[in-house]
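A single protein chain has been removed from this complex, and every other one stays in its place.
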Amino acid sequence: MSERPEKAIVASELRRAYTTTKGVFRKKHITVEAVKGISFDVDHGELFGLLGPNGAGKTTTIKMLTTLLIPTSGTAKVLGFDIVKDVMNIRRRIGIIFGGERGLYYRVSGRENLRYFADLYGVPISKRDKRISDLLDMVGLADRADHRVEGYSRGMKQRLHIAKGLINDPQLIFMDEPTIGLDPEAARETRAMIKGLVEKGKTILLTTHYMFEADELCQRIGVISSGNIVALDSPSELKRFVKDITVVEVEAFGVADTDLAVLRRQPDVTTVNADLEGERQTVRIQTPKGSEFIPVVTKLLSKAKILDVRIKEPTLEDAYLKLVA
Amino acid sequence: MTKYQTFWASFRMSMLNFFVDPQWIIPNIIAPFIYTAVALMFFGNVSSSLALYAVLGGGMMGMWGNTLYGAGFALAQERWTGTLEYVLGTPSRLVWIVAGRSSSSALLGLVNALAVLLVALIGYGAQLGIANPLAFLLALVLTLASLSALGVVFCSAFLLTRSAQVMTNGLEMPIYVASGSMFPIALLPFWSQPMALALGPTWGIDAMRYAAYTTYTGMTGFGYWFNILVLFLSTIIYLTIGFGLFIVVERKVRRDATLEEY
Partner (left out) sequence: MASRLADWPPARIFVSSANFAFKALFSWLRPEMWLVQLLVMPLFEMAFFVYLATFVSPTITSIPFIAVGNAMQVSASASIFAVCNLTSEEKWQGTLIPLIATPANRFPLFLGRAVYQIFNGMATITVGFFYAKYVFGVDMSRADFLALAVVILITCLAMTGFGLMLGSLGLFLRTAMIIANIFLFIGLLVCGVNFPVTDLPVWLQPFSYAIPMTYGTMAARAAVQGANLMMLTPVLLQEIATGIGSILVGYALFIGFEILARKRGTLEEF
């Protein structure tokens, strides 16, 4: 491929089914379709997000695109190469960052981990050591590079994952839940690093179930639910999807599940989302009625103690809830 | 990435992991060590040549044991640490990664020979002399190569059958018996001898004995160089088979999504 393909990623009707077995002696085969026909494309230099709850099919999709899984049906091209037939060409050019606790060799140092993968990616030996040092500097691990990974904190391991994912200087980087399990500061640093990569011209596809993260980082978002893409647009456009909806946010004390059920049954209520854990409970009610709905709410929640009622602009989270409901 | 870069990276990583925690080789070499100790008891008054025989045999069994273990668990270990999908996602061919690991395991199996050597030297005060050191070294290196290549075949077979542990446990004992490490394969039932002869390392240990003893008649009587030829060819054949099998393995792993299963 001498010329650059038009799109970085083109996915067409990707499907992936899994078969699992139940039982020990008399095995029953169950087929589950994790991805049910996903189509989308990603431009060069774009930061594209796949947003969805756990089990929606994000990880399966990313694994298909990174050539780790063969789709049951459908096709996709990554950087112009077919994900089933042109595997090596893709692998040379992409970076994979799945994050988490696993995926690193614990008993050796961070530098050794990077060196190993540098070799497996065929980084020329003349460039290898310098690139490793540069990456370690970039992710802030230079002073702990020669310590064993088993002594790294969660955040440090994540940073090492990022360095590892960039070891072959990829054009296109796939990230699966890059900030999951990180403390807020580490997560913020990671997001800053991601933005930095896009500024350098890299293309990034990331999956996340954090709404605010998708909102902050992504230029376009594909919302996945139960193996299908239910919406694909920029964050602002997705928010417009709920533009005629306002959110009545109630902070209260003593709200029960039965109250929520009653709320949901109201004719003007689109969705009710509540966080009833903890001392201060938050109930978010999507309704086109806006402030007119406030008296209704106060009456229905009369048994609880209401601390505050606000009208909020719909966020991406509200759009998302409406889409995946 | 050339296959050499991949092979060397995998070999190196495997060695690094060993040196970080060397005690974990014990499970793989304790059996050959004890077996050799029993053999030394059987030998009775241990002359130098018998002690050498025991060291060679014990070393060979140790190499077998550790290679089988390394090959059988090479990718299983990658699964447990979660690194398998990353390794699979690189543009390096899996076969060379496994070959590196297998070679490292085979080489480390020599630790067993060292342990037996120490026992022979200290316990029996034996003085071991090898008649033709260069020929011995050649035979040893080629045996390691053949063993490593065979480990690659085993690894792919284990992956395709999904019962690595069964196979590793199940193969270890028959191979100690059939490899001719401690006693000639001529003692075995005639129907099992072709299987023994199909294993390159069986010729290897025979070649090493040719080089070690001046008066060795050998397994087949065809002489040292014939053994060397068979060793060399076996390595090529095993690698070719392993290469083909791994293409199947890679595709299967991607199709069946078995990357993360334990």
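Annotations
Note that the chains are named A and B in the order they appear, and that numbering of residues resets to 1 at the start of each chain.
Methods note: a contact is a pair of C-beta atoms (placed from the backbone, for glycine too) under 8 Å apart; a residue touches a chain by one contact, two chains touch by 3 or more.
This structure is a prediction, so every number in the text was calculated from the model and none was measured.
Across the entire complex, contacts from the unshown chain go to B.
Checked against the full complex, the one of B:99, B:142 or B:182 touching the unshown chain is B:182. Touch with the hidden chain on the side of subunit B covers residues 23-24, 26-27, 30-31, 34-35, 37-39, 41-44, 163, 165-166, 169-170, 173-174, 176-177, 182-184, 187-188.
Note that only the chains that are shown with their structure count from here on.
For the pair subunit A and subunit B, the distance between C-alpha centroids works out to 45 Å. Subunit B contributes residues 1-2, 5-6, 8-10, 12-13, 16-17, 20-21, 81-83, 85-92, 97, 251, 254-255, 257, 259 to its touches with subunit A in the complex. The touching residues of subunit A, when paired with subunit B in their complex, are 18, 63, 66-70, 88, 91-92, 96, 98, 100-108, 112, 115-117, 119-123, 125, 148, 164.
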